[in-house]
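One structure is given below, represented as C-alpha cells, and several questions about it will come after.
Heads up, one of the protein chains got dropped from this complex, but the rest are sitting where they should.
Now for chain A:
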Amino acid sequence: MPGKLKAKIVAGRHLPVMDRASDLTDAFVEVKFGNTTFKTDVYPKSLNPQWNSEWFKFEVDDEDLQDEPLQITVLDHDTYSANDAIGKVYIDIDPLLSSEAATVISGWFPIYDTIHGIRGEINVLVKVDLFNDLNRFRQSSCGVKFFCTTSIPRCYRAALVHGFVEELVVNEDPEYQWIDRIRTPRASNEARQRLISLMSGELQRKIGLKVLEMGGNAVVGYLQCFDLEGESGLVVRAIGTACTLDKLIPGSEIKEPVFSEDPTHPLSVPPTPLRTLPSSSSPPPFSPSKLCSRQSSSSDTDLSLTPKMGMGSGISVGKEAGPLKTLLRQQAQSALEQREFPFFTLTCFPPGFLVHIGGVVSARSVKLLDRIHNPDEPETRDAWWEEIRQEIKSHAKALGCHAVVGYSESTTICEEVCILSASGTAAMLNPRFMREGSVCVYSRFDDASPPSCGFCHIPYDEFNMPFPAQLTYCYHCRRQKVPDVLFTTIDLPAEAAVTGKGCLIQARLCRTKKKAQGEVNATAISNLLPFMEYELHTQLMNKLKLRCMNALFGLRIQISVGENMLLGLASATGVYLSALPAPGGIQIAGKTPSDLSYDQHISTMQKRINDTIAMNKELYNIHPPECIEEVVGSPIPDRQRSRLFRSTSESSDELSELDLSHGKKDAFVLEIDDTDAVEDIQSLLTDAPMPAGFYSCNTEVMPGIYNWTSGLQMFTSVRVYRLNNANLTNQGLNKIFTDLCENLLKSLYFKLRSMIPCCLCHLNFTVAVPEEELIQVRRHTPKNTSPILFIFPINILIKLCVFVCFPGSGENEEQLQFSMELCGESTSSNNQPTAKPSASSSERCSPLPEVRSRSLRSTRSLPCGAPVTVVKMTPLSFLPRTRIVKYLGIINMFFIRETTSLREEGGVSGFLHSFIAEVFAMVRAHVAALGGNAVVSYSMKECVFMENPNKNQAQCLINVSGDAVIFVRESDQEAIPPLITCGQTSTTGADGTT
C-alpha cells in the first residue's frame, strides 16, 4: 500500500556566491525521492531566495518510504554551462512513519556538499500521509519504533521484552567500483552516502519486520555499525532488543520506576538451592584467551564451515542442559531457550529484571576477508557472527546464566584481516518480562533478598565454579554467596548500594607484531590476542585494587589491529559495591630475595603502593565499615572453604590471573620476577590522579554522585599521533600509549577547568591504528610511497565525552539548589553554564504544537537573525534534572567529507574540526526540524580519517546516531503549584503599576 510524501521548499539563506561577476546566485532546488524528481523555479540573483514552492507530492510504496531518504539538491542555474550543484540535504523520513513520533519535519537544514562542507541553509517542510497496511505478506514495517537508548525509554513502559534481533546487509562499496575511476570525487562520495542511507533504511525495515513477527512494536538499544571491508564490500549490520512498549500517559506519574506494578513478587534465588552438576568443560569467562585461541586458530578453516542454522531457525541448543539451579531457573531457561540467542543489548534495566550477574563473557574471532566466496551475499558474515554468538551463549551457560545482557558487537579491519568481537555480561533474568506463558510460577518465592545486593549473588554453582574466585557471604544480606570482584558490561543498577564514588579505570596495552600477509598475519594476530586479553585483565585488576574498589561496570575492551602492532584499550568504571568484600591490598613479592638493595627496592615500592591505596581511599571517599566485617563475616570461614572447593574444581585452563591462592588470603600479590613486572608496577603508579573537582566514568551515571545540574555539554576529541621510531620494544610502546591516553585526559581536564566541579560521564575512547598507507585517499590516485619516516600512526579518538556539572558535593548543597529551583528559572539558571532551552517548549507536558508554532514563527521573521533553537546533545540516555516527554525518532546519519585543499583549510586539524562541527550542526538541524530540543544516546559510531598531505587531500567518514527527543525541565513541573501563587501576585503587581 502506498503512502503519500509531500515536500515544500520554502526558502534559502546564506547561500554561497556562485556567480563571481554579480556576487550573487541564481538558485533552484531539485527534490528527489526514489526515481521521481521535482524542480522549483529559479530564484534569480539572491543569496536569500524565497522559493515558496507548491507541495511536491510523491506517491510511493511504504517499503520505499522506509528505505529511501528524501534528497534535496540546491543548484545554481547557469544559462550557458551545466548547472552547478551548491549542495544537498538528505532527510530521513522514518520518524514520520510512526504515529507516535513526529508529524511534520519543518525547519532550516544546512546545505551540505561533500567537498565544500556546509554552504548555506534551506527551509523545508515535509509531511507523510500513510495508509494503513494490514497485508500479512508486506515487506515494510512502518510504525516500529527504534531507540538507540540502551534502557527502556523514559516515557514508555516495557510490557514485554522479546529479545535479540539482528540483521546484516552487504553491498558493493561505490568507492571500489570501476566507475569510480571516471567519476568525480563528489559523485563518488554522494553515491556512497546515498547507498549507506539506503542500506540503513533497508536494515531498519528488515529488523522491523522481525520485530513485528515476534509481536513487538519497538527496538531498544539499536546498534548499527558499518564495516568498510574495502574490496570485499560494505557491510551494514545492526543488533537490538525487540520489546513491546506501552506509552505512559504524559502527566501521570513518570518519575516512579517504569515498572510500577511489578515488584509485588520480587524474585530471588531460594535460600536452599538445589544443585545439579553442570557440564563444566566450558572455558572461564575471565580468560577470554581461551575463547580466542579456540576461535582464531581455526580461522582458515572457518570459511569452509557452513552454518548449521539459518537466521531465525531456532534450533534449540538447550540439549546440553545448562545448570538448572532452581525451578525458577528452569522456567526462565525454557522461556529463554526458545529463542536462538537470549541476548539483550540493554545496559540499564527496570528494577527486578536482573536477578543475578555472572560476569563478562566475550569472544573474538579473526577472519580473512579475501576468503569470502561471494562477497556480495550476507551469508558468510551471517555465519561468522552466528558462530561468535553461539560461543558467547555457551560461555554464559558455563557461568550458570541463561542470558547475556549489555551485549555488543564490533569489528576491526586491517587490510584483509578482520577481527570480530562480541561481549556482554552473563546474567540471570526475571522471566516475567519474557513471555506471557511463564509468569505465574514465581509467585511462590516470596522471600525477597534485599534488592540492592541480589544482582551480586553468584548465579553459578559454588562447588563447580567455572573459574576460581573467592566467595564470601554477601555483606549486605549475609545469606547468599558473592564473588570478590565483579566485572560487567552493563551500567550500575540503580538499586545497587555503593560505598564512596566511582572512577574511570583504563587498561592500555600495545603489542608489536611482525608485518605479514594473509593467513600468516591472521595466525600471528590470533596468537597474540589471548595474551593481550590476559594482560589487559591483569592491568584492570591491579588498578581496581589500587583504587580499593571491587567491581567494574561498563567494561569495554577494544582491540585494534595495525600492520605491525596491536592495540588494546579497556575502559570501565570502578566502584566499591557494598555487598562485595573489601578488596585486599596489593602485595609485592620478590622472586628470590637475592640482595639487600633489591629488597629495599621492593619495600619502597610496596610503601608507595600502600600510600597510593590510602590516598585513593580518601579521594574516592571509600570507607567500608571494617568492624562490621569482622563481626558478621565470621559465621563460616567461607574464604577458606571456598578456596578449598575451588582448588578441587579448578579446571585445567590457564587461570593464573585469578589465582588468588597465592600467599595471604586477602592480599593481591604481584610477583616481581622480571622487568616486565617492574614495568607493570611503574605504570600502575604513574597513572596521574584526577585534578580536584573532576570525576570521570564511562557509564551513564557517576556512582556515588547524585546532585546533578542540568548544565550539560558534549564533546568530541580526535587525535592522531605518528610514531617515528621504528625499533620500539613492547614496553616502550606501552609507555607511549599510556602517556598518550593520560595526556588526552589531562587535556580534557584542563579545557574544562572553568566548569569545576564537574563530572565526565560516558567517556568513550576508541583507538585505531590506520594502515601505513593512510596516504591513499582515493583509490584511483596512484599509490604513494612517501619518503617520510614514520611507522605507525596511532589514531586515538575519544569519540564522546559528556560533561555534567554539579555544584558542590554535599547533600546540603543539593537541597539548597533544589529549593532555589523551586523559586523560579532565573535563580536556577545561575548554576547552569549552558544556554537554556527555549522557554516555550518547557511549559507544558505536550509542547509539540508550541514548538512547531515557534519554528514557524522563526521562519517568518527570517532574514534578520531568527533565534536558533538550542539543541542539546548527549551520549547519556537522559538529561539530568529534566524529563523527556516525547521521543521523535531515531537519528542515523552518515557523512563523507573530502578536500583537495587541505592546507588551505587549516591542515588536517582544521579540516576535521570543521567537519565535526558541521556534523553536529546537521544533527541539531534535523532534531530541531522534528520539533525536538535534544539528542539523547548520541554516539559517533564511525570516524574514519584518511589523508594524503603530499597531494593536499584528505577524506573523512563519520556516522552518528541518537534519539531525537523533546524534554522539559523537571523544575518546571515541580514549580507549577508555587508558580500559580507567584504568578498571581506578580500579575496583581503588574496591574498595580499599570
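Here, a residue touches a chain if its C-beta (ideal position, glycine included) is under 8 Å from a C-beta of that chain, and two chains touch if they have at least 3 such contacts; residues count from 1.
As a convention for this text, contacts and distances are computed from a predicted model.
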{"item": "Protein name, per the UniProt record, of whichever chain is missing from view (\"DNA primase large subunit\", \"Bifunctional peptidase and arginyl-hydroxylase JMJD5\", \"Proteasome subunit alpha type\" or \"Fibroblast growth factor (acidic) intracellular binding protein b\")", "value": "\"Fibroblast growth factor (acidic) intracellular binding protein b\""}
{"item": "Listed residues A:Q50, A:Q177 or A:S914, member touching the removed chain", "value": "A:S914"}
{"item": "Contacting the left-out chain in the complete assembly, out of A:P110, A:G240 or A:G931", "value": "A:P110"}
{"item": "Residue numbers in chain A that touch the chain omitted from display", "value": "13-14, 108, 110, 118, 121, 686, 688, 691, 694, 713-725, 736, 739, 742-743, 746-747, 749-751, 753-754, 793, 834-835, 864-868, 870-873, 906, 908-910, 912-914, 916-918, 920-921, 924-925, 945"}
